[in-house]
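Everything on this sheet refers to the single structure shown next.
As you look at this complex, bear in mind that one protein chain is not there, while each of the others sits in place.
And then subunit A:
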Amino acid sequence: MSLQTDRREFNERTTDGIGNPFMRNAVSSAQDSLKTRRLSAATALGDWEQWRTLGQQIRQHTLKHLDYYLGQLADNIEKKGGHIYFAKTKEEASGYIRDIIVQKKAKKIVKSKSMVTEEIEMNHVLMEAGCELTETDLGEYILQMDDWDPPSHIVAPALHKDRRQIRKVFTEKLGYTGDESPVNLARYARTVLRQKFLEADVGITGCNFAVANLGAINLVTNEGNGDLTAAIPKTHIAVMGMERIVPTLEEMEVLDNLLCRSAVGQKLTSYISVIGPSASGETDGPEDFHLVVVDNGRSGILGSEFNEALQCIRCGACLNVCPVYRHIGGHAYGSIYPGPIGAVITPLLGGYDDYKELPFASSLCAACTDVCPVKIPLHEQLILHRQNIVQEKRTSAAERLQMKTAGRLLASQALFGKALRFANPASRLISRHGRIARGPQLVRGWINARDLSQPVRQQDSFRAWFDKRKGREGQ
């Protein structure tokens, strides 16, 4: 897999999403329950707004001094006997990981969920190198078993499936014979996965935050699979986006609090671990630790008008409140990063050629901006993207002309007055019983589903009323 999960046109993908009742039901009920849980977990922390401000400050400070903290992280990891590798491109990143695997003659690999390894197409590279790779996050494991169905949510990758579909996948692919209760399905997956952990030569994990002054990484999971992936195999490779770093444990604690509450409405998840190269004499943990720091376009975002997008802590809260995501689901975004944050970062990482529709897939309701625990102004960043797309002349010539005309019309009373004079007579040509029944391409989609009254006659407009009234008063 890569950043891009679906090469079809955006329209085809959304039509698919809208026409999928299973997915929509799963997504909207998850949204409804997560919203309530998030709210109560947030309120329980105290002044949530102050916590958000603190989260924003920590992220902004770290990004501003990113070079310093990455340097400190590298020093501390090497001091403890680990290795750190800075990869400029996705090819460099997955190539480095493949080289380690080849060098170790590793065959079996367990992996704990990491978005960035999807971004660098690592699975593909390692399977080509002849490795057996097992996703150990329950959601990711279900997707792997379902012929590598792409993830549809940042935190809950298989959110689009319900228990019946999961049972079907397990039955067909693994010979599962039990019922569709989540407990039995999870128990079954655990039995299979436990064996994979024990056999693995290498464990690959993501990283929620690297802690600079410790030379360690922080993993946040509910299933313990991250810890097992890091602790059992002899070699542990952790992969992080270059911005996912905090100065010390103190900042990590604040961000973990914001992350868990925003993502799943929990105070903390079941496992919050800080791990890194094992100290000599320690009996658990890997013999060999590697941290791969991935740039892959991030340094281009750093310091740009989209800098705030790098504050993201991947909690998925913006997806959980987004009314557009609610109806089209994650796959419609065609990227491993769906929802509002995906609509912001996917075009930055993947370019406008493939993703110029995403910034327009929002009603700008700002629910995402409101909920973001580190205060990324998501809806404003979508407008910035739109401005760039317009500036690069990627919108249609017809639209550019319409907007230029509208721009002039809406800035001049004289021109607007003229338009008013024509609006009602013109609309009569396409109306039936005072309702607009058909229309130019521009509004066709709208009136296909809704009744729209004709504009009023110019003499009935509000400004005509006000003028008439003023005249009466003056008499």
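A few points about this structure:
The criterion applied here is as follows: a contact is a pair of C-beta atoms (placed from the backbone, for glycine too) under 8 Å apart; a residue touches a chain by one contact, two chains touch by 3 or more; residues count from 1.
Here is the rule we use: contacts and distances are computed from a predicted model.
Remark: of the listed names "Butyryl-CoA dehydrogenase", "Lactate utilization protein A", "Ferredoxin-type protein NapG" or "Urea ABC transporter, permease protein UrtB", the one matching the undisplayed chain in UniProt is "Lactate utilization protein A". Touch with the chain that is not drawn comes from one residue among A:267, A:404 or A:438, which is A:404. The omitted chain makes contact with just one of the residues A:22, A:68 or A:466: A:466. Only one of A:53, A:89 or A:412 touches the chain withheld from this view, namely A:412.
Residues of subunit A that touch the chain left out of the display are 14-15, 18, 32, 321, 323-324, 326-328, 360-367, 369-370, 383, 385-390, 395, 399-400, 403-404, 406-413, 416, 420, 423, 434, 442-446, 448-457, 460-469.
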